[in-house]
Every structure is written in C-alpha cells, then in structure tokens.
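One structure, pasted below without further comment.
Of the protein chains in this complex, one is absent; all others appear in place.
Here is chain A:
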Amino acid sequence: MSQVIKIHPMEDFKERSRGVLNDPGQRKNFRGAMDFLMAKRRAQFPDPEELQGLRDLGSAIRRYSLAHLPRLLEQLEAKLTANGVRVHWAQTPDEANAIALGIAQRVKAKRIIKGKSMVSEEVGFNHAMEAAGIEAFESDMGEYIVQLAGETPSHIIMPAIHKTKQEIAKLFADEIAGVAYTEDVDALIRIGRKVLRHKFADADIGLSGVNFCVAETGTLCLVENEGNGRMCTTVPRVHIAITGIEKVVEKLEHVPPLYSLLSRSATGQAVTTYFNLISGPRQPGEKDGPEEVHLILLDNGRTQAYADEELRETLKCIRCGACMNHCPVYARIGGHAYGTTYPGPIGAIISPHMLGLDATYPLAFASTLCGACVEVCPVKIPITDILVRLRNEAQARPDSMEATLRGSGAARTTAGTAVWSVWAQVYSRLGLYKLASWFMSRGRALSPTEQGAWTRSRTPLIPAPKRLRDLLKDRKP
C-alpha cells in the first residue's frame, strides 16, 4: 500500500523514532545497509579532484536549469508534444491522480503496473487508483516487497532496506500462493520475477517516474537496474510518466554528468544496468512500445520552494539518497520514522513545501547539523543552511517578514518566545548579563537535577561556581 498523505505531529515523529531506537534488529539492519552503501560510494570516487569537479559541474547544470525553468518547461512540452507525447500539468496530488484516473478510465484500464516512482508515492497514487477500482501493482522488487507487507518505502533508492532476507522469506511464504519458505536470495528473486512477469503482460497501463527530462529533444530518461522500468514503459499499451516540474534540463549533453553522479552516489555503481531514453510512443511500422505516452508534471509545493533563492537549492536534488546514507540520524531511525515520502536530510527540506511547515517542522530539528549530507551531495545542496532556515521559519512570528512558508511559525510557543526574549535582553545588555551571570553562579545549588530530555542520558547542567570574568580577575597579578 502506498503512503497516504497526512499530518504528522511532533509526538508521532518522536514516538516512531523511539520505536526504532528501541528495536536492535531494525538498528542493525540500517547500520549495516548504510555502511555498505557508504563504502560502495567511496569506492566510486577515488579521485577527490575529479569528484569535486563533477559536483561543481552537476551543481552548475541544476542551477542553470532552475534559473531557466519556465522556458525549459515550455520547450519540453512543445518538443514532447511534437514527438507525440501528451503533457499534463498538476498543481496538487489530487489533480495528478485525477489526470491519471481520467486516462485510465478512457482506456478502460483495470490494472496498472508501476515502475519506481517516488512522485507516485508523494501523491498517494495507489490509494487513488484503488479507490476507483483499479489495481496498481508495484514491480520494482523492493517496492513489491513493501507493498506485499502493507508498508511504505523506507529509502528512496532501496525501498525494502529495512527488511532482512528472513523477513522477506516469511513474507513471500505467507503472502504468495504455493511458495515455500526459502532464505536463498536468488530463489526469492526468481519468485518475484515469476509473479511480476505475468503482471507486466496483463497490465493496461505502465506507470513510471522520470530521472531527467530533456527539453532540447523531448526525452524522458529513466535510470534502473532491474528492467522493470523498461517493462512498464514498453509492454502495456499506455505509458504514464509522472515527475516533479524541477527535473528538466536543457540539453541532452547535460545528462551524462548528472547520470554519472546519480548512479555513483546512489548505489556506488559506475553505471546502472539500464539507461532508458524515451522520446515518443510507438510509431507506424514499429512492432512494440506503448501506443500512448503521457507525462504528468507536478508542482505540489515546488513553486513555493522556487520562489526563494535559498530554498530553491532544494530543487537541485537528483534523488540519489546519498544524504540519507550518510546521515547519522537516518542511519539510526530509518525512513519510516520520518513519516513522509522523502525521508532523511532531503526529506526534511523538501517535505515542508509539499505538506506545510506546520506538519513537518520536527524534521528540520532531527539533525545534528554535522554537514555529512552537504559533503556528499552530488549537486552541492546546502542542506544544513536550509535546515537552520526552516528552524527559524518554524519559530518565526506568523505575520512577520521572516515567515515566508506555508505553516511558518508552527513551532512558536508563548513560553518559548518569552524565554528567548529574556535571553536576548540579557545577552544584549552588559549590565544585565553581569547581574544574571552573578546570580546564576551564586545560585548554582538551586539548579534542577531533572532537566527534561537532557538528563535522560546526561548529567544535569550546573553553572560554574565562578564566572569567566571572575576567573580572569583572579589571575590578574
């Protein structure tokens, strides 16, 4: 089942995080998986100079593309249309689902086979189709596993990363008719292949995401290893692609550097098994390929991010997941704890635009700001700067100049505001600061021994017996 978009209050996030932290099995799974992915990526970039040059180039391509986004989207639409692809625009998840449903109903579709698409997760595609009586079936092996388990993906590249092979073996034995329990990974893959092969052949519509859209040629690029993406975009007679409006680049030659950064950063592969470039539906004389190809371009808050120079950097993302793999928080709590389609550092900065800052601000605080995500981001998104910005926005006065996002000020409380106001007064006036610090040091015995979350795993904070200025005065001859 795909994720339903809903509000996740702070308590839910804390609860989910605590649940994973108290589950040694889950923590071991994530730690092992992240160590594996980090080592694979490191091996792909042995030359630091080459890596930095490629990151600079990738960042420049993405910045250039965003700077010209309206023009490139129009060029893409014109080129795709000339190629025979039908282009649709959606402002919201509901609009995107309505467009897909309209196509499905027109062609009397009963079954949709899906390739990997985080945007379809973002809009709750499966639920929308099921509500209309249309089966939407995941074909990426990881997505198939989580759908079979009634879960959501916990990672944008490896959706079932949280599951062990024993759990998957049990799942297959329990849920697939006639399958015996086996922990042999090759056997498990063969089982999945057999089930899904029939689904490809029977599906009326294939749905896919898009990694890059090329305006110059009107081409949709798909990166994958399994071949399920190719199956979805080739076998059914209708192909629907869905993507965010930010995925467009101007020229075909802009793709190779981004492709190199994506595959090496994501899974530590020099290249993926398949790189699929789709520029149109089946032409007269061709014997296969879909008769119709549709592209749905989704906004869903991206224009909000676009409007601000600093937040626009978020849209440079090429969805490699490297920031997750290197994040000390994600590695401990996993993707489900975040409660959003996109977990980890990138999820913390993109989700506020999709779901509102009021629903997602706890994620901006779920970071050590260590900068590991910034260091590995292939397109140099300043994730920690944006996290700090979102923290400030979350606590801004809702009607102030600092509140620019939907849901700004959601973390602001009367008590918190009063405390920080007093703090600001004290720290900006020398006399007050001296007086306050004198009282703090002399009254240290009155310090509470229970200091909330801090003392759950640390000793209480107690002011020093002497202030720094007193110590310095004592040292003077």
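Basically, a contact is a pair of C-beta atoms (placed from the backbone, for glycine too) under 8 Å apart; a residue touches a chain by one contact, two chains touch by 3 or more; residues count from 1.
Definition applied: contacts and distances are computed from a predicted model.
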Exercise. Between "Carbohydrate ABC transporter permease", "NADH-quinone oxidoreductase subunit J", "LUD domain-containing protein" or "Thiosulfate oxidation carrier complex protein SoxZ", which matches the UniProt record of the unshown chain?
Worked result: "LUD domain-containing protein"
Problem set entry | Candidate in contact with the missing chain, chosen from A:139, A:243 or A:314 | A:139
For this session: Consider the whole complex, including the chain that is not shown, and state which of A:24, A:48 or A:285 touches that chain.
Result: A:285
Problem set entry | Per the touch definition above, residue among A:61, A:103, A:119 or A:240 touching the missing chain | A:61
Exercise. Which residue, A:93, A:124 or A:159, contacts the hidden chain when the whole complex is considered?
Worked result: A:159
Problem set entry | chain A residues touching the omitted chain (full complex) | 32-33, 36-37, 50, 53-54, 57, 60-61, 63-64, 67, 69-70, 73-74, 83, 89-91, 95, 139-142, 145, 158-161, 163-165, 168, 185-186, 188-190, 192-193, 196-197, 200-201, 216-217, 219, 225-228, 230-231, 233-235, 237, 245, 250-257, 259-260, 267, 270-283, 285-289, 297, 299, 303, 306-307, 309, 312
